[in-house]
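Complex shown without one protein chain; remaining protein chains in place.
And then subunit A:
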Amino acid sequence: MDFISILSIFVLACFVGYYVVWSVTPALHTPLMSVTNAISSVIVVGALIAAASSGSVQSKWLGLIGVALASVNIFGGFAVTYRMLAMYKKKER
């Protein structure tokens, strides 16, 4: 992919983000933060590439540490969001 296509995706995604986030109800702003935390750990993709390749030992170890850190976030972020969302209940009528 060339730089311009990547930039296009980025700019459009910013707009999508803008509209999607404004539609989030304020009551769920804390779960919003924890779930954005979890998904921004998609950076694990980069860490996996580094950890998987055999070219450089330092790079491999940096990648492995990166995988571990991002995993804390992925599992922790989704789990804590799940736990919070399960608490929101409607009035029993």
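Definition applied: a residue touches a chain if its C-beta (ideal position, glycine included) is under 8 Å from a C-beta of that chain, and two chains touch if they have at least 3 such contacts; residues count from 1.
To be clear about the criterion, contacts and distances are computed from a predicted model.
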Leaving aside the chains on screen, match the unshown one to its UniProt name from "ATP synthase subunit b", "ATP-binding cassette domain-containing protein", "NAD(P) transhydrogenase subunit beta" or "Glycerol operon regulatory protein". "NAD(P) transhydrogenase subunit beta"
Touch residues of subunit A, complete complex, unshown partner: 1, 3, 6, 9-11, 13-14, 16-18, 20-56, 58-60, 62-92
